[in-house]
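Here is the structure we will look at.
Right, chain A next:
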Amino acid sequence: MNLLSIFVLLPVLMLAGLFLSRTRAQVRAVAATGASLLLAAAVILCVLFMGERQAGNTAPMLFTDHAVWFPTWNIGYSIGVDGISVLMILLSAIIVFTGIFTSWNIEPLPKEYFMWFCLLSTGVFGFFISLDLFTMFMFYEVALIPMYLLIGVWGSGEKEHAAMKLTLMLMGGSALLMLGILGVYFASGAQSMHIMDMAQADIPVALQRYFFPLVFVGFGILGALFPFHTWSPDGHASAPTAVSMLHAGVLMKLGGYGCFRVAMFLMPEAAQELGWIFLLLTGISVVYGAFSACVQTDLKYINAYSSVSHCGLVLFALLMMNTTAMTGAVMQMLSHGLMTALFFALIGMIYGRTHTRDIRQMGGLMKIMPFLGVAYVIAGLASLGLPGLSGFVAEMNVFVGAFQHSDTFHRVLTLVALTSIVITAVYILRVVGKILYGPVQNPEHLKLSDAVWFERFPVIVLIVVIASIGICPGWISDLIGQALFPIVERLSIAAL
Partner candidate 1 sequence: MEYSILILILPLLGFLTLGLAGTRLKGKTAGYVGTALLALAALTAYCTAAQYFNLPRIDGIRPSLRPFNWEWMRFTEHLHIDLGILLDPISVMMLVVITTVSLMVHIYSLGYMEGERGFQRYYAFLGLFTFSMSGLVVATNIFQMYIFWELVGVSSYLLIGFYYTKPEAVAASKKAFIVTRFADLFFLIGILLVSYFTRTFDFGLLCSGDSALFASAMGKTFMGAAVLSWATALIFIGAAGKSAMFPLHIWLPDAMEGPTPVSALIHAATMVVAGVFLVARLFPVYYFFTPEVLHGIAYIAAFTALYAAIVACVQTDIKRVLAFSTISQIGFMLVALGVSGMNGHEGTGYMAAMFHLFTHAMFKALLFLGAGAIIHTVHSNEMSRMGGLRKAMPLTHITFLAACLALAGIPPFSGFFSKDEILSAVFAFSPWMGAGMTFIAALTAFYMFRLYYNIFWGKPAEHEHPLHEAPASMTSPLLFLALISLVAGFLPFGKFVSSNGLEYIIHLDVRIAVGSVVIAIAAIFAARSLYRNGTSAVPDKMAGFFGVFHKAAKNRFYIDEIYQFITHKIIFRCISRPLAWFDRHIIDGFLNGLACITGKGSLAFRWMQTGNLQSYALLMIGGCLLLLFWVLFL
Partner candidate 2 sequence: MEPIISMEYYLIVSSIMFFAGIYGFITRRNLIAILISIELVLTSTDINFAVFNRFLFPHQLEGMFFSLFSIGVSAAETAVAIAIIINIYRNIKNVEVRNIKKLKD
Partner candidate 3 sequence: MQDVLILRIVFGFLAAIIAVFSVMAVTSRRILRAATYLLFVLFATSGLYFFLNYSFLGAVQLLVYAGGIIILYVFSILLTNTDQESRAPIFSLRRWLAMLATFGGIALMIYLLLTNTWPEATMDTSAEVNMRVIGHTLMGSEKGQYVLPFEVMSVLLLACMVGGLLIARKRS
């Protein structure tokens, strides 16, 4: 069996295992084992992949497999990975792994919770390994729908409204997406829905003009593209910790990944032609998200707007359409995924103790829970792009790459987007200053305890990964660069 199928099979097996488990201990055991196996598989995949590349295998996709599924529409279960997918799988595995530990004590209905969680992971992994547009889309939706219940049942605050809004907006996006995908398929006249096959076929530019925006916006909604980002603050604020982690950490990456894997790869001419519109929107996202984050008082809202800003940067960089910026985009996906997950994990832990997320009601927590405090500061520093942490390498790739664009318009937009790094510092420091530093606001908080082992564990894992990416980004950018080559090549041909 193909190595990649494991990533779909394993969550499904976990589902079955969870279904059969009776006690909380069994549930935890199944979840933790499954997540660890996934992580192990992801690491193995990564190593094998790099081994193949080292050995000189230059095929665009490795570990490919294909099985016909619906011959009428030439749909197949086609899987394969390139460097970017490998990294995304690794990211997902890490976040699923940490997410499981973060929700160690989830209440109520732990079994159901983990089952939905597994279904979500199935979708995520399936999406990243798919090469067939149909399966990709299918997995995409599989990943979306569990959000509704995860937020609705286990969330907090205005969870029902938020869950509904999130689901409907994302499904609205996927409605556009479905039209776009079908349109592209028929317009290309391709022999199958396999992306590589479709890339061979020439899609008339006149049609690309219609489908590119559909697909881009469809994925963009998940990538929090302005002005379709409003699901994100509400959704993140209401979701339970691990779900916020998974959602901001992985699910939002589906958007960016889809944008270049489908929209830009298949329709490079339209991307070149219409890119500027979206560039403008993403530019707005970047700055707008950062500014909006400045005045929020709910920790999760701050982080959600920050996600809007950071994910905006992902799309922004993708639309710059050169290797450096796109490398930056993928790195930003990784980096944002990790640090947002870290943020949400920490916010969840803090919330679990203080029972408030209002920054005005907290203060001086550093003294009370130094571990969480330090971790929060590290996450904040990663978020504001401190060298040595992952945010910096990503942002620098993005900005340097974007600034290499030959068009003045693009460079000016880059400068605009650059301002976000200052604003990011403003809101990050504001939060850190308010909740961690200063005198203790609420004497009740003095009784609170610091993190326990299953809380520390995911936090440490995330920090280590963030730091290691920040310290040695070379291998990642190599992986990404190789994977981007065909895409960038198509885009540059299209530019002519």
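By definition in this document, a contact is a pair of C-beta atoms (placed from the backbone, for glycine too) under 8 Å apart; a residue touches a chain by one contact, two chains touch by 3 or more; residues count from 1.
Regarding selection, all candidates are chains of the complex that A comes from, given by their letters.
Keep in mind that this is a model prediction, so the values were computed, not measured.
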Exercise. All of 1, 2 or 3 belong to the same complex as chain A; which of them touches it?
Worked result: 1
Problem set entry | Interfacial residue positions of chain A with respect to candidate 1 in the complex | 165, 168-169, 227, 229-230, 233-234, 288, 291-292, 294-296, 323-324, 364, 366-367, 370, 381, 384-388, 392-393, 396-397, 399-401, 403-404, 411, 414-415, 418-419, 421-422, 425-426, 429-430, 433, 436-440, 473-474, 477
